[in-house]
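One protein chain omitted, others in place.
Let's turn to chain A:
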Amino acid sequence: MLEITNLHAALEEDGKPILKGVDLTVEDGKVHAIMGPNGSGKSTLSYVLAGRDGYEVTEGTAILGGEDVLGMEPEERAAGGLFLAFQYPVEIPGVGNMTFLRTAVNAQRKARGQEEMSSTDFLKLVREKARELDIDADMLKRPVNVGFSGGEKKRNEILQMAMLEPRMCVLDETDSGLDVDAMKLVAQGVNALREAGRSFLVITHYQRLLDHIRPDVVHIMADGRIVKTGGPELALEVENNGYSDILAEVA
């Protein structure tokens, strides 16, 4: 699904290297988790994959469905099936959540040469998906993320994911700022989307999210590289012993 090879990226502003050769392959239908201490480059990896300004890719490729996404505009990556669930979802005053969703869905359909979804079909679909995530009509009407609680913002991210049906989902610290109940709800939403043609890259600092979204593979990232890869037991090791043991072991 996604094959990242020798990815190097630096901050555009001062040239400071952040990613120093990331190698990572996520197979179709699999859930991979990336864990790592603060400052290891986890969030940078998600931004570089999604095409955010401010980073310069100096080396490497990220192949999604046969194409290197790193040279694409962010909207092209999205239309190609990449989705980033933000750690800090952005508030957009003045743009209704519903308008935002419909604009995004139809923009992607258009980019793929499909017809726009009729407003009746769209409404039906969005109501159904929203219900599963416990998102009420009021949240759909309000401006995007404005006045949403932390949990509502994250659920809104998953709603977008459910509506856009991407094949490669990157979740950046989706558990941050959530209490256990909110996290469970978000995890349920993610698990409902798991299927053979859809892969996940779950970035998290803590193991607890992985109790709810069970990964197939766990990677440990440190200083801009993947330093260790294993099964779900690797996450438990981090939970019990912290990062220092693992980092000492690979150093």
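Worth pointing out:
Just so we're on the same page, a contact is a pair of C-beta atoms (placed from the backbone, for glycine too) under 8 Å apart; a residue touches a chain by one contact, two chains touch by 3 or more; residues count from 1.
The working rule: contacts and distances are computed from a predicted model.
Per the UniProt record, the absent chain's protein name among "Dihydroorotate dehydrogenase", "Fe-S cluster assembly protein SufD", "Transport permease protein" or "YeeE/YedE thiosulfate transporter family protein" is "Fe-S cluster assembly protein SufD". Contact with the undisplayed chain is limited, among A:Val57, A:Ile92 or A:Leu247, to A:Ile92.
Residue A:Leu84 is the one among A:Leu84, A:Met98 or A:Val202 that touches the chain not shown. Residue A:Ala50 is the one among A:Ala50, A:Ile63 or A:Met117 that touches the chain missing from this view.
Within the full complex, the residue among A:Gln160, A:Thr174 or A:Thr204 touching the omitted chain is A:Gln160. Mapped onto chain A, the footprint of the missing chain covers residues 50-53, 73-75, 77-79, 83-84, 86, 89-95, 99-100, 103-104, 107-108, 111, 143, 160, 164.
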